[in-house]
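Omission of a single protein chain aside, the complex is shown with its protein chains in their original locations.
Then we have chain A:
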Amino acid sequence: MSFGAKASLAISTALILALSGPALAQRTDVVVGLVLEPPHLDPTSNAAAAIDEVVYANVFEGLTRFGPNGDILPALAESWDVAEDGLTYRFMLHDGVTFHDGSAMTADDVVFSLDRARADDSVNAQKFLFADIAEVTAEDDTTVVVTLDQPNGNFLFNMAWGDAVIVAPESAETNTTDPVGTGPFRFADWRQGDSVTIERNPDYWGEPVQLERATFRFIADPTAAFAAMMAEDVDTFPVYPAPETLSILDADPRFEAIVGTTEGETILAMNNRREPLDDVRVREAIVHAIDRQEIIDGAMFGYGTPIGTHFAPHHPAYVDLLDLSAHDPQRSRELLAEAGVEGLTLSLALPPPVYARRGGEIIAAQLRAVGIETEIVNVEWAQWLEQVFGNGDFDLTVISHTEPLDIEIYGRDDYYFGYAAPSFLAIWDELNETLDPDARNALLGDLQRDIAENYVNVYLFQLAKAGVQNVDLEGMWVNAPTQATDLTGAYWAR
(Lines give C-alpha, C1' and ligand atoms only; values in the text may rest on other atoms or scores of the structure.)
Protein backbone atom coordinates (compact mmCIF):
# COMPACT_ATOMS: atom_id res chain seq x y z
CA MET A 1 0.00 0.00 0.00
CA SER A 2 1.38 3.39 -1.01
CA PHE A 3 1.69 6.21 1.45
CA GLY A 4 -1.13 8.16 -0.25
CA ALA A 5 -3.56 5.28 -0.04
CA LYS A 6 -2.73 4.81 3.62
CA ALA A 7 -3.30 8.48 4.34
CA SER A 8 -6.62 8.64 2.51
CA LEU A 9 -7.78 5.51 4.31
CA ALA A 10 -6.85 7.12 7.57
CA ILE A 11 -8.72 10.30 6.65
CA SER A 12 -11.86 8.45 5.60
CA THR A 13 -11.75 6.38 8.77
CA ALA A 14 -11.49 9.54 10.79
CA LEU A 15 -14.40 11.03 8.86
CA ILE A 16 -16.59 8.01 9.44
CA LEU A 17 -15.75 8.08 13.12
CA ALA A 18 -16.41 11.80 13.32
CA LEU A 19 -19.75 11.49 11.56
CA SER A 20 -20.93 8.48 13.49
CA GLY A 21 -19.44 9.69 16.75
CA PRO A 22 -22.40 11.54 18.27
CA ALA A 23 -24.87 8.84 17.25
CA LEU A 24 -22.72 6.16 18.87
CA ALA A 25 -22.19 8.12 22.07
CA GLN A 26 -25.86 8.87 22.64
CA ARG A 27 -26.80 6.16 25.05
CA THR A 28 -30.37 5.02 25.57
CA ASP A 29 -29.88 2.64 28.45
CA VAL A 30 -29.06 3.25 32.07
CA VAL A 31 -27.83 1.07 34.91
CA VAL A 32 -29.11 2.11 38.32
CA GLY A 33 -27.46 0.85 41.48
CA LEU A 34 -29.74 -0.01 44.41
CA VAL A 35 -28.68 -1.30 47.81
CA LEU A 36 -31.55 -3.70 48.48
CA GLU A 37 -33.21 -6.18 46.16
CA PRO A 38 -37.02 -6.09 46.37
CA PRO A 39 -38.65 -9.21 47.83
CA HIS A 40 -41.08 -9.07 44.88
CA LEU A 41 -42.41 -6.42 42.49
CA ASP A 42 -45.95 -5.70 43.69
CA PRO A 43 -46.06 -2.37 45.55
CA THR A 44 -49.64 -2.97 46.70
CA SER A 45 -48.83 -5.89 48.96
CA ASN A 46 -45.53 -5.15 50.70
CA ALA A 47 -44.01 -2.25 52.64
CA ALA A 48 -40.48 -2.81 51.27
CA ALA A 49 -39.10 0.45 49.90
CA ALA A 50 -37.02 -1.54 47.40
CA ILE A 51 -40.18 -2.39 45.42
CA ASP A 52 -41.11 1.26 44.89
CA GLU A 53 -37.51 2.08 44.08
CA VAL A 54 -37.88 -0.10 40.98
CA VAL A 55 -41.51 0.19 39.87
CA TYR A 56 -42.88 3.54 41.15
CA ALA A 57 -43.72 5.89 38.23
CA ASN A 58 -41.75 3.60 35.90
CA VAL A 59 -43.99 0.56 35.73
CA PHE A 60 -47.00 1.43 37.91
CA GLU A 61 -49.03 4.63 38.12
CA GLY A 62 -51.76 5.82 40.45
CA LEU A 63 -54.49 8.44 40.14
CA THR A 64 -52.04 11.06 41.33
CA ARG A 65 -48.27 10.97 41.76
CA PHE A 66 -45.42 12.66 43.61
CA GLY A 67 -43.39 15.20 41.67
CA PRO A 68 -39.63 15.56 42.14
CA ASN A 69 -40.14 17.95 45.06
CA GLY A 70 -43.05 16.24 46.74
CA ASP A 71 -45.84 18.19 45.04
CA ILE A 72 -48.89 16.19 44.02
CA LEU A 73 -49.26 15.92 40.24
CA PRO A 74 -51.98 14.34 38.09
CA ALA A 75 -51.12 10.87 36.80
CA LEU A 76 -53.81 8.53 35.49
CA ALA A 77 -56.39 11.07 36.59
CA GLU A 78 -56.24 13.97 34.14
CA SER A 79 -58.10 16.22 36.56
CA TRP A 80 -60.48 16.07 39.53
CA ASP A 81 -63.28 17.95 41.24
CA VAL A 82 -63.69 18.02 45.00
CA ALA A 83 -67.18 18.65 46.38
CA GLU A 84 -67.50 21.53 48.79
CA ASP A 85 -68.05 19.30 51.81
CA GLY A 86 -64.75 17.59 51.00
CA LEU A 87 -66.44 14.20 50.92
CA THR A 88 -66.73 13.51 47.20
CA TYR A 89 -63.86 13.36 44.73
CA ARG A 90 -64.65 12.99 41.01
CA PHE A 91 -61.59 11.85 39.02
CA MET A 92 -61.51 12.30 35.22
CA LEU A 93 -59.20 9.63 33.81
CA HIS A 94 -57.00 9.88 30.73
CA ASP A 95 -58.53 8.32 27.65
CA GLY A 96 -56.88 5.44 25.80
CA VAL A 97 -54.67 4.19 28.61
CA THR A 98 -53.69 0.54 28.29
CA PHE A 99 -51.98 -1.89 30.60
CA HIS A 100 -48.77 -3.54 29.43
CA ASP A 101 -50.72 -6.68 28.50
CA GLY A 102 -52.75 -4.63 25.99
CA SER A 103 -56.03 -4.45 27.92
CA ALA A 104 -57.64 -1.05 28.41
CA MET A 105 -57.39 0.79 31.74
CA THR A 106 -60.86 2.00 32.63
CA ALA A 107 -62.75 3.32 35.63
CA ASP A 108 -63.56 -0.28 36.56
CA ASP A 109 -59.86 -0.97 37.14
CA VAL A 110 -59.66 2.01 39.50
CA VAL A 111 -62.69 0.76 41.43
CA PHE A 112 -61.12 -2.71 41.59
CA SER A 113 -57.74 -1.40 42.76
CA LEU A 114 -59.10 0.83 45.53
CA ASP A 115 -61.64 -1.75 46.71
CA ARG A 116 -58.91 -4.41 46.75
CA ALA A 117 -56.56 -2.23 48.75
CA ARG A 118 -59.14 -1.34 51.41
CA ALA A 119 -60.83 -4.75 51.67
CA ASP A 120 -60.79 -6.52 55.04
CA ASP A 121 -58.54 -9.27 53.69
CA SER A 122 -56.26 -6.80 51.89
CA VAL A 123 -52.53 -7.31 52.34
CA ASN A 124 -51.77 -3.68 51.50
CA ALA A 125 -48.98 -2.43 53.75
CA GLN A 126 -50.48 1.07 54.17
CA LYS A 127 -54.19 0.42 54.64
CA PHE A 128 -54.55 3.71 56.52
CA LEU A 129 -54.27 5.48 53.13
CA PHE A 130 -57.67 4.09 52.21
CA ALA A 131 -59.29 4.11 55.66
CA ASP A 132 -61.60 7.07 54.98
CA ILE A 133 -63.01 5.76 51.70
CA ALA A 134 -66.72 4.92 51.96
CA GLU A 135 -67.44 4.04 48.36
CA VAL A 136 -65.78 3.98 44.95
CA THR A 137 -67.99 3.97 41.85
CA ALA A 138 -67.45 4.18 38.11
CA GLU A 139 -69.68 6.80 36.53
CA ASP A 140 -68.55 5.93 33.04
CA ASP A 141 -65.40 4.47 31.48
CA THR A 142 -63.26 7.49 32.34
CA THR A 143 -64.92 8.93 35.45
CA VAL A 144 -64.50 7.61 38.98
CA VAL A 145 -66.29 8.97 42.04
CA VAL A 146 -64.77 8.38 45.47
CA THR A 147 -66.90 9.13 48.52
CA LEU A 148 -65.26 9.54 51.92
CA ASP A 149 -66.66 8.91 55.41
CA GLN A 150 -65.06 12.10 56.70
CA PRO A 151 -63.12 14.90 55.04
CA ASN A 152 -59.45 14.05 54.57
CA GLY A 153 -57.13 16.84 53.56
CA ASN A 154 -54.49 14.27 52.65
CA PHE A 155 -56.57 12.25 50.23
CA LEU A 156 -54.86 13.31 46.97
CA PHE A 157 -51.49 12.85 48.74
CA ASN A 158 -52.55 9.38 49.84
CA MET A 159 -53.50 8.41 46.29
CA ALA A 160 -49.97 9.29 45.12
CA TRP A 161 -48.30 6.59 47.22
CA GLY A 162 -46.84 3.53 45.54
CA ASP A 163 -49.24 1.47 47.63
CA ALA A 164 -52.18 3.11 45.82
CA VAL A 165 -51.26 2.36 42.20
CA ILE A 166 -53.85 1.12 39.75
CA VAL A 167 -53.68 -2.55 38.79
CA ALA A 168 -55.82 -4.77 36.56
CA PRO A 169 -57.96 -7.60 38.01
CA GLU A 170 -56.44 -10.10 35.55
CA SER A 171 -52.86 -9.43 36.63
CA ALA A 172 -53.24 -8.33 40.26
CA GLU A 173 -52.24 -11.72 41.63
CA THR A 174 -49.18 -12.17 39.41
CA ASN A 175 -47.76 -8.66 39.78
CA THR A 176 -45.32 -10.01 42.34
CA THR A 177 -43.25 -11.74 39.65
CA ASP A 178 -44.60 -10.25 36.42
CA PRO A 179 -45.74 -6.69 37.15
CA VAL A 180 -48.30 -5.34 34.67
CA GLY A 181 -48.96 -1.62 35.04
CA THR A 182 -49.72 1.38 32.88
CA GLY A 183 -46.33 3.12 33.14
CA PRO A 184 -43.90 4.29 30.44
CA PHE A 185 -41.68 1.27 31.12
CA ARG A 186 -42.70 -2.37 31.15
CA PHE A 187 -41.09 -5.18 33.04
CA ALA A 188 -38.55 -7.19 31.00
CA ASP A 189 -36.44 -9.45 33.16
CA TRP A 190 -35.54 -10.26 36.77
CA ARG A 191 -32.31 -12.06 37.50
CA GLN A 192 -32.77 -13.01 41.15
CA GLY A 193 -29.96 -11.71 43.31
CA ASP A 194 -28.55 -9.60 40.50
CA SER A 195 -30.80 -7.21 38.60
CA VAL A 196 -34.23 -6.19 37.32
CA THR A 197 -34.55 -4.83 33.78
CA ILE A 198 -37.38 -2.69 32.43
CA GLU A 199 -37.82 -1.50 28.83
CA ARG A 200 -39.69 1.31 27.09
CA ASN A 201 -43.42 0.73 26.68
CA PRO A 202 -44.11 1.61 23.01
CA ASP A 203 -47.84 1.95 23.66
CA TYR A 204 -47.51 4.44 26.52
CA TRP A 205 -50.46 6.85 26.77
CA GLY A 206 -48.43 9.88 27.80
CA GLU A 207 -45.20 11.43 26.68
CA PRO A 208 -42.78 8.63 25.77
CA VAL A 209 -39.60 8.31 27.81
CA GLN A 210 -36.18 8.83 26.24
CA LEU A 211 -34.51 5.74 27.66
CA GLU A 212 -34.89 2.43 25.82
CA ARG A 213 -34.16 0.28 28.81
CA ALA A 214 -33.05 0.52 32.41
CA THR A 215 -31.38 -2.06 34.60
CA PHE A 216 -31.51 -1.95 38.38
CA ARG A 217 -28.51 -3.71 39.86
CA PHE A 218 -28.55 -4.70 43.53
CA ILE A 219 -25.29 -4.01 45.31
CA ALA A 220 -25.51 -4.06 49.10
CA ASP A 221 -21.81 -3.97 49.92
CA PRO A 222 -20.43 -0.40 50.17
CA THR A 223 -17.01 -1.44 48.85
CA ALA A 224 -18.58 -3.17 45.87
CA ALA A 225 -20.77 -0.11 45.24
CA PHE A 226 -17.69 2.10 45.11
CA ALA A 227 -15.94 -0.33 42.77
CA ALA A 228 -19.00 -0.55 40.49
CA MET A 229 -19.15 3.23 40.19
CA MET A 230 -15.42 3.56 39.51
CA ALA A 231 -15.60 0.87 36.83
CA GLU A 232 -18.68 2.61 35.34
CA ASP A 233 -20.64 -0.62 35.63
CA VAL A 234 -23.34 1.50 37.25
CA ASP A 235 -24.40 4.91 35.89
CA THR A 236 -26.20 6.19 38.96
CA PHE A 237 -26.47 5.24 42.61
CA PRO A 238 -29.36 7.45 43.84
CA VAL A 239 -28.89 6.39 47.47
CA TYR A 240 -25.20 5.62 47.74
CA PRO A 241 -24.34 3.32 50.67
CA ALA A 242 -20.80 4.62 51.46
CA PRO A 243 -20.91 8.35 52.31
CA GLU A 244 -17.16 8.25 53.09
CA THR A 245 -16.24 7.70 49.44
CA LEU A 246 -18.73 10.19 48.01
CA SER A 247 -16.17 13.01 48.05
CA ILE A 248 -13.71 10.88 46.07
CA LEU A 249 -16.33 10.17 43.39
CA ASP A 250 -17.40 13.80 43.32
CA ALA A 251 -13.81 14.89 42.71
CA ASP A 252 -13.61 12.53 39.71
CA PRO A 253 -14.60 14.44 36.53
CA ARG A 254 -16.66 11.45 35.34
CA PHE A 255 -19.09 11.63 38.25
CA GLU A 256 -21.06 14.11 40.32
CA ALA A 257 -22.49 13.79 43.79
CA ILE A 258 -26.17 14.68 44.09
CA VAL A 259 -27.17 15.56 47.61
CA GLY A 260 -30.83 16.23 48.32
CA THR A 261 -33.42 15.61 50.98
CA THR A 262 -35.37 12.48 51.83
CA GLU A 263 -38.39 11.77 53.99
CA GLY A 264 -36.19 9.60 56.22
CA GLU A 265 -36.32 10.68 59.86
CA THR A 266 -33.48 8.80 61.50
CA ILE A 267 -34.27 8.17 65.15
CA LEU A 268 -32.95 6.40 68.21
CA ALA A 269 -36.19 4.64 69.04
CA MET A 270 -36.90 3.85 72.69
CA ASN A 271 -39.25 1.17 73.93
CA ASN A 272 -41.77 3.38 75.76
CA ARG A 273 -43.49 0.31 77.21
CA ARG A 274 -40.46 -1.09 78.99
CA GLU A 275 -38.96 -0.10 82.34
CA PRO A 276 -37.19 2.22 82.94
CA LEU A 277 -37.84 3.81 79.53
CA ASP A 278 -41.52 4.23 80.45
CA ASP A 279 -40.30 7.05 82.73
CA VAL A 280 -40.18 10.29 80.73
CA ARG A 281 -37.23 11.51 82.85
CA VAL A 282 -35.10 8.57 81.75
CA ARG A 283 -36.01 9.19 78.12
CA GLU A 284 -35.20 12.86 78.47
CA ALA A 285 -31.86 11.94 80.05
CA ILE A 286 -31.04 9.81 77.01
CA VAL A 287 -32.11 12.63 74.68
CA HIS A 288 -29.76 15.13 76.35
CA ALA A 289 -26.88 12.65 76.25
CA ILE A 290 -26.91 12.61 72.46
CA ASP A 291 -24.81 14.94 70.34
CA ARG A 292 -26.46 14.86 66.91
CA GLN A 293 -23.72 16.63 64.99
CA GLU A 294 -21.14 14.09 66.10
CA ILE A 295 -23.38 11.29 64.79
CA ILE A 296 -23.97 13.06 61.47
CA ASP A 297 -20.25 13.68 61.02
CA GLY A 298 -19.08 10.33 62.31
CA ALA A 299 -21.60 8.02 60.69
CA MET A 300 -22.69 9.96 57.60
CA PHE A 301 -19.57 12.06 56.96
CA GLY A 302 -21.62 15.20 57.35
CA TYR A 303 -24.60 14.26 55.13
CA GLY A 304 -27.75 14.87 57.14
CA THR A 305 -29.78 17.64 58.83
CA PRO A 306 -30.41 17.61 62.60
CA ILE A 307 -34.09 17.29 63.57
CA GLY A 308 -35.75 17.95 66.89
CA THR A 309 -38.93 16.03 66.16
CA HIS A 310 -40.26 13.37 63.82
CA PHE A 311 -40.78 15.66 60.81
CA ALA A 312 -38.96 16.57 57.62
CA PRO A 313 -37.25 20.01 57.90
CA HIS A 314 -38.10 20.89 54.26
CA HIS A 315 -41.83 20.52 54.93
CA PRO A 316 -43.67 23.86 55.47
CA ALA A 317 -45.22 22.59 58.72
CA TYR A 318 -41.85 21.76 60.31
CA VAL A 319 -41.23 23.30 63.72
CA ASP A 320 -37.64 23.68 64.92
CA LEU A 321 -37.60 22.00 68.35
CA LEU A 322 -33.89 21.28 68.56
CA ASP A 323 -33.61 23.41 71.73
CA LEU A 324 -35.78 20.95 73.64
CA SER A 325 -33.20 18.26 73.14
CA ALA A 326 -29.87 20.08 73.22
CA HIS A 327 -26.74 18.09 74.02
CA ASP A 328 -26.37 18.49 77.79
CA PRO A 329 -24.67 15.54 79.57
CA GLN A 330 -24.88 17.28 82.95
CA ARG A 331 -28.68 17.55 82.65
CA SER A 332 -28.77 13.86 81.70
CA ARG A 333 -26.97 12.84 84.86
CA GLU A 334 -29.29 15.01 86.96
CA LEU A 335 -32.38 13.52 85.35
CA LEU A 336 -31.11 9.98 85.88
CA ALA A 337 -30.43 10.76 89.54
CA GLU A 338 -33.89 12.31 89.85
CA ALA A 339 -35.48 9.19 88.38
CA GLY A 340 -33.42 7.07 90.77
CA VAL A 341 -31.84 5.10 87.95
CA GLU A 342 -28.32 3.81 88.52
CA GLY A 343 -26.09 1.44 86.60
CA LEU A 344 -28.51 1.28 83.71
CA THR A 345 -27.67 -1.20 80.93
CA LEU A 346 -29.78 -1.14 77.78
CA SER A 347 -29.67 -3.27 74.65
CA LEU A 348 -29.15 -1.41 71.37
CA ALA A 349 -30.30 -3.26 68.25
CA LEU A 350 -28.62 -2.10 65.04
CA PRO A 351 -29.85 -3.04 61.54
CA PRO A 352 -27.33 -3.14 58.65
CA PRO A 353 -27.30 0.42 57.15
CA VAL A 354 -24.29 2.58 58.07
CA TYR A 355 -26.44 5.19 59.81
CA ALA A 356 -27.41 2.50 62.30
CA ARG A 357 -24.20 0.47 62.61
CA ARG A 358 -21.81 3.42 62.80
CA GLY A 359 -24.31 5.79 64.41
CA GLY A 360 -25.01 3.14 67.06
CA GLU A 361 -21.37 2.97 68.11
CA ILE A 362 -21.25 6.73 68.54
CA ILE A 363 -24.53 6.69 70.50
CA ALA A 364 -23.13 3.95 72.74
CA ALA A 365 -20.08 6.09 73.49
CA GLN A 366 -22.25 9.17 74.19
CA LEU A 367 -24.53 7.21 76.53
CA ARG A 368 -21.50 5.74 78.31
CA ALA A 369 -20.39 9.30 79.02
CA VAL A 370 -23.49 9.87 81.17
CA GLY A 371 -23.31 6.47 82.84
CA ILE A 372 -25.64 4.41 80.67
CA GLU A 373 -24.09 1.19 79.39
CA THR A 374 -25.33 -0.33 76.17
CA GLU A 375 -25.11 -3.82 74.77
CA ILE A 376 -24.84 -3.52 71.01
CA VAL A 377 -26.62 -6.25 69.06
CA ASN A 378 -26.07 -6.15 65.30
CA VAL A 379 -29.11 -7.63 63.56
CA GLU A 380 -29.98 -8.39 59.94
CA TRP A 381 -33.12 -6.86 58.41
CA ALA A 382 -35.26 -9.98 58.76
CA GLN A 383 -34.36 -10.27 62.43
CA TRP A 384 -34.96 -6.54 63.01
CA LEU A 385 -38.38 -6.70 61.36
CA GLU A 386 -39.43 -9.70 63.41
CA GLN A 387 -37.86 -9.02 66.78
CA VAL A 388 -37.87 -5.22 67.07
CA PHE A 389 -40.59 -4.03 64.71
CA GLY A 390 -42.89 -7.04 65.00
CA ASN A 391 -42.55 -8.17 68.61
CA GLY A 392 -41.36 -4.92 70.19
CA ASP A 393 -38.58 -6.90 71.91
CA PHE A 394 -35.90 -4.21 72.32
CA ASP A 395 -34.72 -1.33 74.52
CA LEU A 396 -33.13 0.95 71.94
CA THR A 397 -32.71 0.77 68.18
CA VAL A 398 -31.55 3.11 65.41
CA ILE A 399 -33.77 3.30 62.34
CA SER A 400 -34.77 5.66 59.58
CA HIS A 401 -38.52 6.08 58.93
CA THR A 402 -38.59 6.84 55.22
CA GLU A 403 -42.32 7.24 54.50
CA PRO A 404 -43.48 10.81 53.83
CA LEU A 405 -45.47 12.60 56.58
CA ASP A 406 -45.38 9.56 58.84
CA ILE A 407 -45.84 11.28 62.22
CA GLU A 408 -49.10 9.31 62.22
CA ILE A 409 -47.18 6.24 63.50
CA TYR A 410 -47.00 7.88 66.94
CA GLY A 411 -50.75 7.41 67.23
CA ARG A 412 -50.64 3.68 66.53
CA ASP A 413 -51.28 1.73 69.69
CA ASP A 414 -49.52 -1.42 68.48
CA TYR A 415 -46.49 0.33 67.01
CA TYR A 416 -43.08 -0.95 68.10
CA PHE A 417 -42.02 2.00 70.28
CA GLY A 418 -45.50 2.10 71.82
CA TYR A 419 -46.49 5.74 72.35
CA ALA A 420 -50.12 6.47 71.36
CA ALA A 421 -50.70 8.95 74.21
CA PRO A 422 -54.19 10.51 74.54
CA SER A 423 -52.69 14.00 74.11
CA PHE A 424 -51.35 13.02 70.69
CA LEU A 425 -54.52 11.25 69.59
CA ALA A 426 -56.66 14.28 70.47
CA ILE A 427 -54.61 16.53 68.15
CA TRP A 428 -54.61 13.81 65.50
CA ASP A 429 -58.40 13.57 65.50
CA GLU A 430 -58.68 17.32 65.20
CA LEU A 431 -56.23 17.29 62.28
CA ASN A 432 -58.32 14.74 60.42
CA GLU A 433 -61.34 16.99 60.54
CA THR A 434 -59.44 20.07 59.42
CA LEU A 435 -59.20 20.97 55.74
CA ASP A 436 -57.75 24.48 55.87
CA PRO A 437 -54.03 24.16 54.96
CA ASP A 438 -52.82 26.75 57.51
CA ALA A 439 -54.84 25.25 60.33
CA ARG A 440 -53.56 21.80 59.32
CA ASN A 441 -49.95 22.98 59.45
CA ALA A 442 -50.55 24.47 62.90
CA LEU A 443 -51.96 21.15 64.11
CA LEU A 444 -49.05 19.27 62.55
CA GLY A 445 -46.82 21.60 64.59
CA ASP A 446 -48.75 20.65 67.75
CA LEU A 447 -48.16 16.97 66.97
CA GLN A 448 -44.44 17.61 66.57
CA ARG A 449 -44.36 19.46 69.89
CA ASP A 450 -46.27 16.70 71.66
CA ILE A 451 -43.81 13.96 70.73
CA ALA A 452 -40.78 16.19 71.31
CA GLU A 453 -41.95 17.36 74.75
CA ASN A 454 -42.71 13.80 75.79
CA TYR A 455 -39.29 12.66 74.55
CA VAL A 456 -40.80 9.62 72.84
CA ASN A 457 -37.66 8.94 70.82
CA VAL A 458 -34.37 10.68 70.14
CA TYR A 459 -34.82 12.44 66.79
CA LEU A 460 -31.36 12.37 65.27
CA PHE A 461 -31.25 13.65 61.72
CA GLN A 462 -33.03 13.77 58.40
CA LEU A 463 -31.35 11.27 56.13
CA ALA A 464 -29.78 13.00 53.14
CA LYS A 465 -30.30 11.59 49.69
CA ALA A 466 -26.59 11.34 49.04
CA GLY A 467 -26.25 9.85 45.60
CA VAL A 468 -23.72 9.80 42.83
CA GLN A 469 -24.14 9.58 39.08
CA ASN A 470 -22.43 9.91 35.72
CA VAL A 471 -22.13 13.63 34.84
CA ASP A 472 -23.82 13.10 31.47
CA LEU A 473 -26.98 11.63 32.94
CA GLU A 474 -29.73 14.23 33.31
CA GLY A 475 -33.26 14.35 34.63
CA MET A 476 -32.85 12.27 37.80
CA TRP A 477 -34.55 13.36 41.03
CA VAL A 478 -32.38 15.39 43.38
CA ASN A 479 -34.67 14.93 46.39
CA ALA A 480 -36.58 11.85 47.43
CA PRO A 481 -40.12 12.93 48.41
CA THR A 482 -41.05 9.25 48.23
CA GLN A 483 -39.17 6.00 47.82
CA ALA A 484 -38.71 5.97 44.07
CA THR A 485 -36.24 5.99 41.21
CA ASP A 486 -38.28 7.95 38.69
CA LEU A 487 -36.63 7.43 35.29
CA THR A 488 -39.41 9.02 33.22
CA GLY A 489 -37.45 12.25 32.77
CA ALA A 490 -33.97 10.75 32.58
CA TYR A 491 -31.82 11.13 29.47
CA TRP A 492 -28.18 11.24 28.39
CA ALA A 493 -26.84 14.71 27.60
CA ARG A 494 -24.04 13.26 25.56
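Methods note: contacts are C-beta pairs under 8 Å (C-beta built on N, C-alpha and C of every residue); 3 or more make two chains touch, one makes a residue touch a chain; residues count from 1.
Basically, contacts and distances are computed from a predicted model.
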item: Name of the absent chain as recorded in UniProt (options "Phenylacetate-CoA oxygenase", "Cytochrome d ubiquinol oxidase subunit II", "Peptide/nickel transport system permease protein" or "NADH-quinone oxidoreductase subunit C"); value: "Peptide/nickel transport system permease protein"
item: Of A:Asp279, A:Glu361 or A:Asp446, the residue in touch with the unshown chain; value: A:Glu361
item: Residue in contact with the excluded chain [from A:Ala214, A:Ile258, A:Val377 or A:Leu431]; value: A:Val377
item: Sole contact to the chain not displayed, among A:Gln150, A:Thr223 or A:Asn391; value: A:Thr223
item: Where the unshown chain meets chain A, residue by residue; value: 222-223, 226, 242, 244-245, 247-248, 294, 297-298, 358, 361-362, 364-365, 368, 375-378
